[in-house]
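Excluded from the complex is one protein chain; the other protein chains are retained at their positions.
And now, chain A:
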Amino acid sequence: MNYVKLFAKRASLFQLSELYIRNNVAMMALFRHRHLIISRTMASDSVTRFDFLVIGGGSGGLAGARRAAELGATAAVIESHKLGGTCVNVGCVPKKVMWNTAVHAEFLHDHADYGFQGGSVQFSWPSIKNKRDAYISRLNQIYRNNLDKAKIETILGNAVFTDDPEPTVEVNGKKYTAPHILISTGGRPIVLSDKEVPGASLGITSDGFFELESLPKRTVVVGAGYIAVELAGILSTLGSATSILIRQGVVLRNFDSLISSNCTKELQNSGIELWKNTQVKSVSKTEKGLEVTVVTRDQEEEEEAKISTIREVDCLLWAIGREANTDGLNLKKLGVKQDEKGNIVVDEFQNTSRQGIYAVGDVCGKALLTPVAIAAGRKLAHRLFEGKAESKVDYSNIPTVVFSHPPIGTVGLTEEEAIEKRGKENVKTYTTSFSPMYHALTTRKTQCVMKLVCVGKEEKVVGLHMQGIGCDEMLQGFAVAVKMGATKADFDGTIAIHPTSSEELVTMR
């Protein structure tokens, strides 16, 4: 830590402040700076002080730290692994690269129908993996550069809260503190212990998916959430014989029923083997691969449990959920409250139960999405360092895309949620189902389904759900409009763009 450099920066800030700043907020900041300079000179050498200390260099933490730095705060980011967090390293970005790769498989399949002539194609997993890894390393470096440019200190290592009276973090034997500490350590895939399911550890998780060096010939994905759906879709489309095991009858059970039923259908149409009402009983290793023993029982039918074995499995992938990364932080002593699942409890302003400690992103267990974490990090920075007391994220109407085949886009309430909130008589839905024009020339078909959930006399659109080619890029603009409170009449009043799939959303009857 270069004190001299820091002081120099402070001094120039100080002068700038005196020269230019006139409003109250800035004056407060000015006092804080003075105070800090004094406290720094008094502090013992063993504790390094910042205005803002961020634990976890993922989407939320980086966004918060950078915004804080832009607003004049000294900030540091502690990262135990690689900068960029889940999104960049083992989430959205490599996932989308693989999804794009799989989309090419679909294109190549459809080529002949569109008049192309060419030889047979082969897919090389190592080639895309190397490129993907290289790209991610570049991103890691870009993040590092961004931090350096913003004069944010990057501290590599595991953070542990100490027992000091003032919240203090220790990394590699060094102590750091700040009046504002942000926990943004994210989450990780849930793994079952061998006690819960014998042989469970023979499987991998989404993290392991990104380490695979070759395309598994035979894959079993366990889970019905969006990660299970996405990874099963990618593997199957790229040519792995894929089975997906779900505990109940459909995938994506939290989504609107139109989406969960359609997505389940599309999974099966695309050639994925679906095991409903099924759980893994045990896993064992043989010479020819893994043997996954499963129990199938339809609870409603009260059938007898049926036990089957899936043999010669190269890849067993657990995608049964995610949990907060809080191990080793020593949160209990600090007095930061966690819920029964281990998520950090925060209020709408991202405050934890301990003053001066905040949390954003997946570690809070709510709306596990990169853009939400980024927004939360930035809003928090504006509140803490710009005096914007009301700065917070609005968790309603967050748009989400699932990169299934074809992709899913959804924003707002499901029909079921709308009925529960407003009563059946106040909810009206519009749905459509069609074959996108892309398939006009192809023998392979996917369906596009869309639903608008409207409430009240004015038919305010409170939910929009769709699955089909292009729905990933379609959603963002509609999300702006839904957030603005668009009504069905507004949809009707918008001229269509022809020929697109999205025009169907403004021409529904």
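Here is the rule we use: a residue touches a chain if its C-beta (ideal position, glycine included) is under 8 Å from a C-beta of that chain, and two chains touch if they have at least 3 such contacts; residues count from 1.
Convention: contacts and distances are computed from a predicted model.
Q: Hey, which one's the missing chain according to UniProt: "Sorting nexin-2", "U3 small nucleolar RNA-associated protein 14 homolog A", "thioredoxin-disulfide reductase (NADPH)" or "Transcription factor IBH1"?
A: So the chain that does not appear here would be "thioredoxin-disulfide reductase (NADPH)", according to UniProt.
Q: Which residue, A:A73, A:V169, A:A324 or A:A375, contacts the hidden chain when the whole complex is considered?
A: Checking each option in A:A73, A:V169, A:A324 or A:A375, the one touching the absent chain turns out to be A:A375.
Q: Considering the whole complex, not just the chains shown, which residues of chain A touch the missing one?
A: Residues 59, 84, 87-88, 92-93, 96-97, 100-101, 104-105, 107-108, 110-111, 113-129, 131-132, 135, 139, 142-143, 146, 369-372, 374-375, 393-394, 397-401, 409, 437-438, 440-441, 470-481, 483-486, 490-491, 493-503, 505-507 of chain A touch the chain absent from view.
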